[in-house]
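Starting off with a structure, shown below.
A single protein chain has been omitted from the complex, and every remaining protein chain is retained in its original position.
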Amino acid sequence: MRSIIYYVREFLRPEWIRKFFTAKTAPLETPSYFKGYPTLTGNKCTACFSCMMICPAPGGIAVLRKKDGWEPEVYPGHCIRCGLCVEACPEGVLSSGRILDVTAHDGTAFWSWYHLEVDDNICMRCGNCCVSCPVNRQIDPQLAGSGTSSSDEVIMRIEGGRVQILHEEKCTGCKTCETNCPNSAIRVARMVEGVQIPEAET
Amino acid sequence: MRNILQEIKNAVRSRSIHVSYVDVGSCNGCDIEVLACLAPRYDIEQYGIYVHNNPREADVLLVIGSVTPQWVDKLRDIWDKIPEPKVAVAIGNCPISGCVYARRGTLTSPPVEKYIPIAASVPGCPPRPTEILSAILSVAPLIFKDYEERKP
Partner (left out) sequence: MKKTVDVSIPLGPMHPCWKEPVRIKCETAGERVLRTEIELGYMKKGIERIMRGRPWQEVMFLAERVCGICSVIHNMVFIETMEKISDIAVPPRAAYLRVVVNELDRMASHILANFSYCYTIEHETLAMYLLNIRETVLDNLERITGSRINTAYMIPGGVRFDLLPEDAAVMLADLMKVEEEMKRYTRIFETGPLIALRSKGIGYMNREEAIRAHTVGPTARASGVEDSDLRLCHPTYQALGFTQVTRTEGDNFARVMVRFQEVFQSIDLIRKCVDTLPEGPIRGGGLCKAGTASYSGEAPRGELTYTITTDDYGRVVDITIRTPSIMNVEACAHAMISEATSIADVTSTFISSDPCIACNER
């Protein structure tokens, strides 16, 4: 009995009756602050591959060579809409929700670089890493074959029977060397640091 | 006569969709987004969609999650138990590509298309309830329209 009275009281509340007769379901819309799939802003991509490097989902984003320059492409079904690529892009090529505005307001950014390490105990000095590296090949086309190079500008080369890493900072993190290494002696470590630059310095 | 009957069937089927969902190894994210569709904010039942977890009376099966080895045979069983006409919709990234689990060392074996036919997929990790709603609403009438006539 008490519960019947309770429910009668519950359903006789003016708010409930008003809602019952007038309420409409909210339209199916996405709020502006939702991090959707990243879209292109029109800024020019410099093919630094920061977005590909930081993407936590396998195959979420790829920077492809289009007719006029490079352009990142997001794959729905792989992208998890975390927005890290938007924050990591130094040129602001991508945009998603209001991440770009908020990061500009806060002055936040991700700094990322690579560290190459070769385990000399496992390395068998085949030189596959030096030959396969796309940056190496661009700098010194003569590299193909032996893995040795006379140029000092390459990322790594075989010197005296050992892999010498000369310019770590040129690495773009494509991990071609890792996949081509027959016994996974070379490892590319991706180092990421979330930083905030105070507004006074910018 | 036949046409009128078919028209009535089409009209009824497009406004009365019974949904069952099966979680084959997800992170629960898509799972609770399907639940959130029940909320009065989105109110999935105003479109005639009724969510209950019984495959034997379902029209639409929502598959959530990348397939774990334990679910390989059970997912096929569940699919066989659903009466015709039926349709499966993949919710989230996991059934499509495996999401973040599709990596070296994983125990899952995505995509779910290897096991049962998928009619539509809603990408996102997790997709918003609005996206799930519009996907079910758009796919269900198309699949069930003129079902008897298309049958060989």
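Every chain is named by a letter (A and B) in the order it is written, and numbering of its residues begins at 1.
By our rule, contacts are C-beta pairs under 8 Å (C-beta built on N, C-alpha and C of every residue); 3 or more make two chains touch, one makes a residue touch a chain.
These figures come from a predicted structure and were not determined experimentally.
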item: Visible chains that the absent chain touches, using the contact criterion stated earlier; value: A, B
item: Touch criterion as defined above, residue of A:K35, A:R65 or A:R162 at the omitted chain; value: A:K35
item: Missing-partner contacts on chain A, residue numbers; value: 2-3, 6, 10, 31, 33-35, 54, 56-57, 80-84, 87, 96-99, 102-103, 105-106, 108, 115, 117, 189-196, 198
item: Chain B residues touching the omitted chain (full complex); value: 22-33, 35-36, 38-41, 52-55, 65-66, 68, 70-71, 74, 78, 99-101, 103-108, 125-126, 128
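The definition used in the following text is that only the chains that are shown with their structure count from here on.
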item: Averaged-CA centre spacing for the pair chain B and chain A, given as whole angstrom; value: 31
item: Chain B-facing residues of chain A, complex; value: 25-26, 28-30, 34, 56-59, 76-81
item: Chain B residues touching chain A - in the complex, by the definition given at the top; value: 40-43, 46, 93, 96-100, 102-103, 121, 123-125, 128, 130, 133-134
